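All protein chains of the complex are present and in place, except for one that has been dropped.
Then we have chain A:
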């Protein structure tokens, strides 16, 4: 006891003990806002809880925080259950959080909204991922509790509707801490089994906490990754879980899941009956129609009176031959008429041409005649002219002008010989320019005349 001085450790231990024995500080219910939130890689959460005027450091160890459903964030108003103690190595008092809840809305509700938003962003609810359910499933896996209402509802509904399908129950925990992992595991297992056509996963109604495993990310992802189509059937009509959103089909209840999974046997029997009736009536109708057709053909005129068919043909042949003869006559007559007509035309044309030709010939002859007669006329004229000139030359008057005279007897005969005249006979002498009355004085006949 000589040393009056305390060690830091001793003092801190003392202070810590003071905190630890305080009943109030041992169990604290605190309302505040999260800031400086840090989720350490080893799992512990560190943060500061504050209000407008004060703040306190806080820690939530992994052991406690692994069960919180939502993701704490800065600015989030929270309700905390915990205690105050001292972190010795730092000499710091702090809040040790045992339970953390969102202030205002419930933690589960918040967690639901957060996961929903996250998975939606990732596209897990996208309709393109929804698989088509088999129309007539033969092997159906039911993932639920082997006890309870859900399995009973599913089995009785399926037995009633479609006993052809076999059911394999894969028991899972449907509530509690390890239920989510149990369900996810069963979905993976079902996908590895052979001959399964469809998975139904679900449970009966319960509180939000009881249904919670169907809002877990691990279950949602297992459903999304399932190669087999999944029908999700959780709780009642009003309960909608993340599983419902990811599943290929959401059934409002387990009973509804069974109804959606399999067709109704009665409906199918009715359908088969109708199909059977159809083919029956179809074939009967066909046969009846064919029979009618056949008897119609058999009772036809041709079949009944084949000889009439020949008679008819012969008659037609006769008529045809007759027609042929007539036609031939018509044709010949027609040709003849055509020939005659053409011939007449030809003849007429020929006659006209002849007239024309003769006319031309006449004209030609006429013109030749004219030409010739003109020539002759000219010749005659010329000849006449010549003759006239000759005549002129022979004109006694002209001769007389040259000194000749013509003697005429009293009988008016030209005196050509002295023998015509007698002594003392009067006679007339014509000169060119007039007459002289004379009388013969002497006649002297000369022989050398002419």
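The working rule: contacts are C-beta pairs under 8 Å (C-beta built on N, C-alpha and C of every residue); 3 or more make two chains touch, one makes a residue touch a chain; residues count from 1.
FYI, contacts and distances are computed from a predicted model.
The UniProt record for the undisplayed chain lists the protein name "Exodeoxyribonuclease VII small subunit", from the options "TrkH family potassium uptake protein", "Peptidase E", "Exodeoxyribonuclease VII small subunit" or "Autoinducer 2 import system permease protein LsrC". When you scan A:286, A:345 or A:358 for touch with the missing chain, the hit is A:286. Note that of A:91, A:146 or A:176, the residue touching the chain absent from this view is A:146.
Set against the missing chain, the residues A:272, A:349 or A:365 yield one that touches it, A:272. If you put the hidden chain back, the residue from A:114, A:138 or A:397 that touches it is A:138.
For the chain left out of this panel, the touching residue among A:76, A:115 or A:165 is A:165.
Listed by residue number, the positions of chain A touching the unshown chain are 134-136, 138, 146-148, 151-152, 155-156, 158-159, 163-171, 189, 193, 265, 268-269, 271-273, 275-276, 278-280, 282-283, 286-287, 290.
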